[in-house]
Structure formats: C-alpha cells, structure tokens
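Apart from one protein chain that is not included, each protein chain of the complex appears where it belongs.
Which chain is which? They are A, B and C, in the order written, and residues in each are numbered from 1.
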Amino acid sequence: MILLLVMAFTGVTLYEVPSLIRKKCWRELFVFAFLLLVAFIPSLLLTLGIDLPTWSRVIEYVFKDLLRMSYK
Amino acid sequence: MKNRVRLLKLTIICVLIISSTTGCWNRRELDNLAIVTGIAIDKIKDSGKTQLTVQIVKPAELKREGGGGTGKAYVNNTNTGDTIFGSIRGFTHKFSQKLYFQHNQILIFSLDIAKEGVQKYIDFFLRDPETRLTVLVLVAKDKAGEILDVEPQLQKIPAMDITNILEAQSATSQSSQVKLEQFLTRLMSKTTAPIAPLIEISGEGSEKVALISGMAVFKKDKLAGQLNAIETRGLLWVIGEVKSGIIDVDSPDGNGKVSLEIVRASSKITPEIKDGKIHIKVKITEEGNLGSQSSLENYALPRAVESLEKMKAAAIRSEVLAVLKKARKLNTDIFGFGDSVYKKYPKLWQELETRWDEIFPQIEVEVAVEAKLRRLGRITEPANPEKE
Amino acid sequence: MIGFILKKLRFWQMLKFNPKKEDYTTKLPQSEISHDLGKNLKILKDIMGTSRDIIFREFAFGHRGQVKGAIIFIDGLTDKSTINQSIIKPLMFDSRLTGPEEKLDNDYIDLIKTTMLYAGDVEQVTSINDIVDGCLSGDTILFINGCKDALLISTEGWESRGVEDAKTDAVVRGPREGFSESLRTNTALLRRKIKSTEFTLETMVIGKRTKTSVCIAYLKGLANPSLIEEVRRRLERINTDAILESGYIEQFIEDAPFSLFSTVANSEKPDVVAAKLLEGRAAILVDGTPFVLTVPMLFIESFQSAEDYYSRPYFASLIRTLRFLAFVISVLNPAMYVAVSTFHQELIPTPLLFTQAAAHEGIPFPAVVQALIMGVFFEILREAGVRLPRPVGQAVSIVGALVIGEAAVSAGVIEAPMVIMVAITAVSSFVIPAQTDVGAILRIIYLILAGTMGGFGILLGLIGTLIHLASLRSFGTPYFSPLAPLTARDLKDVFIRAPIWAMSTRPRTIDLKGSQRQKSNLKPDPPSDE
Partner (left out) sequence: MQIEKGQISSSQLVLLIVGFIQGSTLTVTFSYGVTRHDTWLVVLTGLAISIPFALVYIALVQKFPGKNLVQINDLIYGPYLGKLFSAFYLLFFLSLSAANLRYLGDFILTYVLPETPMIAVLIMFTFVCSWAVRSGIEVIARCNIIFVVVTTVIVGSTFVLLLQDMKLTNFLPVFVTPLKDFIHGTHVMAAIPFGETAVFLMVMPYLNKIKHAKSSFMLGLLIGAITLLTVTFRDIAVLGNTITIISQPSFEAVRLINIAKIITRLEIFVAVVLLVTFFIKISLFYYATLLGTAHLFSLRSYGPLILPMGILIISFTILIADSTMEQVSSASNIWPFYTIPGEFLLPSLTLLVAKIRGLPENQGGKFR
C-alpha cells in the first residue's frame, strides 16, 4: 500500500518536474514541492493507519468548545 | 498542444491502472445473484429467534418451455437468527450466490411478529440500500413462511402471484395494497394507525390457495385487530382509496337485488372544533353505473335512479359506520383523523396529542355520502317479456 | 513501472528522431535554359531519365525549314491530338507561310506564341525547374534553337473517371453527382454551383515528389479573412514529399492531432461543399481525390445530411433527432448493457430480469468479455465486408451475422440479448458515417469503464468526453458549438432543422458577423381565397 502511494507520488513528480525544470519555473517548482509534501504527509499517515484528528473534529473544537457556537 | 499530449498519456496510464487495480469490486454477474422475490418473517416460539423465509427465483426453470423438468421455478429457504440481518447473513452458508433484494415484491409478517411489534423487524428493510420502499407489506393469519409455499395455480412464482392477487383484490376494494412506504408513513405519523392486508391459506393439499382476507390494523407497531372485507371497504371509503368495486343493494321495489358498479370515489375529511369537542365531517362522493339487476323495475327514470342512489348512499354509509365502530372498539385511528386535526389546528394539537387515546373513541363523526348513478350500460330496461 | 516509463520515453524520442536533414524544396542544379537546343535537350534527358513514355520530338520548321525545334511531353499525360493539331501542325505547316526569319531570339518565340500556336494556355518560361514541373503535370514543352525561352503549352489530357454518383453521403432527393479525382473537374463542379465572382480559388503545390495541387476555395467577403489566413498558414507549413489524398493534408492541419475526434470535415458531394462555402467556411481541394476538406468543422456537422435541407422540416427534424439517438446508441449501448446487467440489476424491470438471468445461465464469460468479443468480431466483419469484392462481402456478412451469431448463442458461448445489443449497436453506428470510426473507439473505452465501475464509470467517461469536446477548437471555432458554448440562434439547425425560410442568418459560430443570407420575411404567404 505504501509502495503504491510512493509510486503515485513519484509518478506525479516525474510527470511535472522535468518540464518545470526545462522551463526554469523555479517558483512553480517550489510551490509544487510544497504542495506535494503537504499532500504526502497526511496520505502517508493515513496509509500507515495512524489516526489523525478529522477536520470535523478540528472545527468542532474551534467552534463548539472555544467559541460556543453550535446548534445542539 | 503539449499539455494535450501529456494529458492523453496520463489518461491512458490512469485508465490502465484503474482498470487493472479496481478489480471490479461491485461486479455481480447475473448468475451470481439469488433474486429474492418474497420474504416471510416468522418467530420461533421456543427460542424467540427470528425465522426468515426467502423465495428465490430460478430463472432457467422459469424459461424452460414445454415438458422436461418437474422443477419448480423457485426455491424457498429458511434460516434463523437473532436478527433479520443475522439470519440473512446465514444464507451465505447455504447458497453460492448472494441474496439480491432489489426485486423483492412482498414482505409477509407472521401474526406473532405483528403482535409483538414490527418496528424492529422493519428496520433492515428501510436501512439496507438494496431494499426498496415499494415492497408490499402483508400480515399472515398464521405462519408467514407457509404462505410462500403455496403453489400458485396460474403463475410460476408464488410471490409474484400474491402481488397479482393483491392487485386484483384492490379492484374490488375489499383490501388494499400497502407499500412499505405507506406503512412507514402511517407508522411515523402522530396517531394514524398502520394497516396491512391479511393473507391466509385456505384449502388442503394441492387445493391450497393463498387468500387475502381483510386488513390487519396496528396500534403503533403492534397488531391491534382485523378488519373484515366490509370494514375494509368502509375504511377505504373514508380515506378515499376506493378505486372500483361492486355495491349490492336491495332493489327499491323489494323484488330482487341490484348490483352497482363503483366508477370513482373520493372523500374529504374536515375536522372542526365545536365547544372544545372534536367534530369530524367525512364527505364521500361516489359515482357509478348500473351493473346488473335481478328485479324487473325500470331504472331508466329519474325518480327510480334517485331512489337507487339513496339506497347506494345508505349502503356506503353503513360500511363506513361499521368500520368506525370497529376503529372505536380497537381505539386505533386508522383514518388519520388525528393528522387532519393536527394539520388544521396545530396549536391546539399540543394538548390533544397526549390525550388522543381517550379522545379518539369519543369523536363525533358525521358521515355524508353523495352517491350518483351515471349510466345504465348497454340496455336501458331489463329484458321484460311482459312488455312486448 | 520505471522501465515502462523509460521505454515510453525512448519511444517518444524515436518519434522525434530525424534520420537525415533533407531539404524538401531542393532546386535542380542548373536553372536557366541555354540558347543551344542540343544542350537543353541533353540537360532535360539527364533530368527526366530514359523512360519510354517521355517523348522528345525534334523537328525543323520555318520558312525553309531552317529553324530547329523540339517538343517534349509525356505520353499518357497529354492529349496527343492536341499536340498534333495545335502545336506540330501550325508550326510545320503555317510557319512556311511566314516570311523568312530575321533573328532567332525571344521575339521570335513571342511571335510563335502570339500568332501560330492554336493552344489556349501557353506560358513562356525560362527556368528548367518550371519546365520539368510543367512537363510532369502534362504540359508540352517547346524549345526553339537559339531562343533562351521555352514555351509551356497546356496539353493535359489523360484518362480520368467522369463525374459519377457519390459513394458516400448518398441521398434519395438531391443531386447525385460527386467529386472526381481531377482537381479541375472538382473546381468546375463548385463553380457551377456558385456562380459568383466572390468564389475564389487559391492554388498551391504541396509535396516535393508528388507536386500535388491543392486549392483553397472560399467566398471572398463571406469567409472570415483570418480563417483563410490561418488555412493558408497551416498549408504552407506542410513540408513533405508526398500528398496522395486529402487525408494527408487533414492530418497535417488538424487542431488536435491526438484527439479521437477529427476537426476537419470531408465530403464527396459538390452541393454539400457549396453549402458549407456559403456558410462562410473554407474548402481545401486536393488533386487526385474526390474528398474535399472543409474547415472549420463542428461536431454537429456529422449529424447534418444534405438531404435534411432538401426534404421538409418535420421529417428532417425527426431524422436529425434519430441520428443523435443512433450515435448515442452506437457509442453507449454495449457499455450500458454491461453496466446494467452486472452492476445495476435494480434498474431492470423484474420480468425482464428473469428473462435476462435465464439467458445468462450457463454462459462462461462475464458480460463485459462477451461484449468485447462480439464488438471486436463485429469490427472484423465490417472490415472484411468493406475490403472484399461486393458479392463476397455480402457472403461474409451473412455468414458472420447469421451463422456465427446464431451458433454462438445456441452453443452457449454468448447470451442471446448480447447479440441483439451488438446488432443494434452495429446498425446504429452506420447512421453517422462521419463519426463511425470515433464511435468504434469510444465504444471500447466506455465498455472498459462500464466493466470496471459500472454506470459511475460511464458517467465519468461521458463527463470526460464532454470536457474534451468542449475544449476542442477547429480553426478557432469551438468544436462543440453551438451547444457548448451555447449559441441560441444557431440551435435552429441542430436537433431540429428549421424551415429554410426561417434560417435567414448564417451560423454565428462560423460567420462571426452572423450576416443575413436572405430576407427575413420569406415565409410563404399565399393569397387567401377571398
């Protein structure tokens, strides 16, 4: 499963990076790498089966527990 | 242009990967399906377990023409479990195929189950994505599983036969088809009592036939009583579900019977509150034709028609009164009077709701019937030898 | 995986690899004609080779037969009687009647051109290249000793097919003539339809070795100048050695070479091409093929037949709608069948499900495999039917369709409903000839999608196709217009065909001005009886 994930990310990198380097779009490359990293971490953790706090719980914490804004 | 080439490459790769990895999770070839057409739910007295009977079609037998093969076109199988879902899962040990409920036609509860309360048994049929709300709900007068065993006389599959019987029966307005959705609507309503047709087996041995006999009436989700054919039609008059049928009345001159055919009917329930008391007005409008007569009276006259109409109205009224009496006795609001009050007086309802069981038997119901005779058929007068 | 990608990359490099930088516009070494006849003939013999069909005829003429001359032509490409009657005869016979030649120079050849030759199209040339080109396309060359110019006399005349019925786009009502292989005939056919000075032909020669004449035809003032400019630009870009059919041109000028959909339309019928020219399109005629290209092409053009406009609007609209339906059936039918019978059995009415389950009983293959087998088998049959001589082709289709289909069902290899589905699909796919090939490929793609993800897959495929169609352009015109982007005014010729008198403007999608083609109050208004 992890292999598949890594392969997918390698695939995306191989697909986009060469043309970016060829066109010398360094800024784009940087943002690309950043986004890919941001996407990689949660998906890796998910594949490894590590429980992450779900987004619903995050906003529940912020809005319900901190701001006391919630129906029910 | 460059992008497009790359997109094409990507598409090809993606399609290849997807088609190779998805591995067709959901694919079920037709021969891997056990197509369920009927389900019957019984309760085993001793253990308290649920017994589920499913009727599965054997398509190959269904299509086999002419002689050869004494096989039935269906197979009935039973399984027991603590819950419905549990007993369904049990079938995986017995069949190579997976039960497939999308084409299920009927759902029969045994009398025990109905008395116990159907709520916990119905849940699976509402929750499972494969089941449909258009399933017809029935209550067996005894064991439910046996109903599915009755070999139909004209058709090959009992469950399909029962749906046809139900449909034919509704034509006489002696019983009504109740879809799971209608059952659920009544069950979820504030006061309206669910109803379902009753089915029983009559005859012995190879003469056995499944028969619809009246309706079962529920209080909440428990069986409260039964309506016979006349009461059933009375109920259908009130809720405006009468589609067609025959009304027999005595001929006005007293020399025979007249059969009147119902062509269309409608009803209107208007609740009113008079001096703090609920007063319900049921107005039934019916139109019909002359079906046949055994007397020699000539109805091709306005006055005769009028008297006939009056007798018809009285007949309808008596049917309605019969069911009203039964409903009061069982204290079940099968007509939806409670809902109509709620819809008209939502504010008042708050306090009525808690006392509805006490209020309902005391409700004053005014039944107004307007029956019309429209046509006489192919002949105008009875064939009377004395006339010529 | 990596190996696969590397292999792919190598493949792409191979495509880009150019073995030898060959200049496809090389000039011949010596380009000027000399005074000396013998020298000229020698050069020409070197260039043209010693083929038996190249005729070098030397002769003498003039006042006392003092002038030496030679004509060169290719036997078979030229009309011999024209050469005899209009070139040799006047020179050898009439020239005796003239006075003695004073000087053999360019004035003399001018004299011959203006006074003697009976030929209609005579051109005075100086370069060897022009001579060779002219000779190869059927002209006759006249050299005169001592003159630095030569005459190129048009004597083209070879056996060619006459104007015959068009094989494709057959109609019941409407002109039957189709284009032929000869460019001149084709332009003449168009010219006969559009007798207007606006009708413009621009000729260019493409292909180093084939020297194929290619014509851009359009109506000046109607066609968008930028469109014509774009067509010209794309044609001039072509630098190849051979153009044998308009299909070559099509592949060189397409907008989206990797798309399944062709963005260049073709037709064999002069009336269709004329109608398209009159809507503001440009046509590209290629010598040697009866298929004329028209650009820009819209997706809906494939669904419009010439006969739609000749028959009355009700029937035309009905047929138009049926054609759309047929296209949908031909593309989606097998996929839908597979999706419904293996994923969404809940959608089949109960009695039909029993029938179908009974039919499937005992069949070893899943539905998707059956559909693929039958689909491929059908394509093979079709190909065999097209390529074989007609009587044999018919035998093949009977054997294929009836015998094999029936046998496959009774042998329990294929279920009977599948045969019905494939047959319906096959018939439907012939309704829209222009998209038959696209349909065949799309069908397989959808089949695979349906086999893996059922209806969800089909729908995703449809969305994808729609995105692709909406993003395609043909010579600047959105390919899927007037549906997307929606041009409400042009919808009168999509699913329904409005009466001719109601279509008073040209399609906006092509003729950007949406100009008037007729008065707008042309609805027939017969006088009432009173």
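Following the convention adopted for this analysis, contacts are C-beta pairs under 8 Å (C-beta built on N, C-alpha and C of every residue); 3 or more make two chains touch, one makes a residue touch a chain.
Everything numeric here is computed off the predicted structure, so don't read it as measured data.
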item: Visible chains that the absent chain touches, using the contact criterion stated earlier; value: A, B, C
item: Contacting the left-out chain in the complete assembly, out of C:A242, C:V413 or C:L486; value: C:L486
item: Residue of B:N76, B:Q155, B:T172 or B:S189 touching the missing chain in the full complex; value: B:S189
item: Contact footprint on chain C, counting only the chain that is left out; value: 343-344, 346-349, 453-457, 459-460, 463-464, 466-467, 470-471, 478, 480, 483-486
item: Absent chain, residues of chain A that touch it; value: 8-9, 12, 15-16, 19-20, 25, 27-32, 35-36, 38-40, 42-43, 46, 52, 54-57, 59-60, 63-64, 67, 69-72
item: Interface residues of chain B (partner: the chain not displayed); value: 3, 7, 11, 14, 18, 21-22, 25-26, 126, 129, 132-134, 179, 181, 184-185, 188-189, 339-340, 342-344, 346
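Everything below uses one rule, namely that only the chains that are shown with their structure count from here on.
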item: Separation of mean Cα positions, chain C and chain B [Å, integer]; value: 66
item: Whole-Å gap separating chain A and chain C, where each centre is the average of the chain's CA atoms; value: 51
item: Touching two or more other chains - residue numbers and ranges from chain C; value: none
item: Contact footprint of chain B on chain C as seen in their complex; value: 8, 256, 258-259, 341-343, 345-346, 350, 353-363, 366-367, 445, 448-449, 451-454, 464
item: Chain C partner contacts - residues on chain B that touch it in the complex; value: 1, 4-5, 8-9, 11, 15, 18-19, 22, 24, 26-31, 33, 35, 37, 57, 59-60, 62-63, 100, 102-103, 105, 130, 132, 160
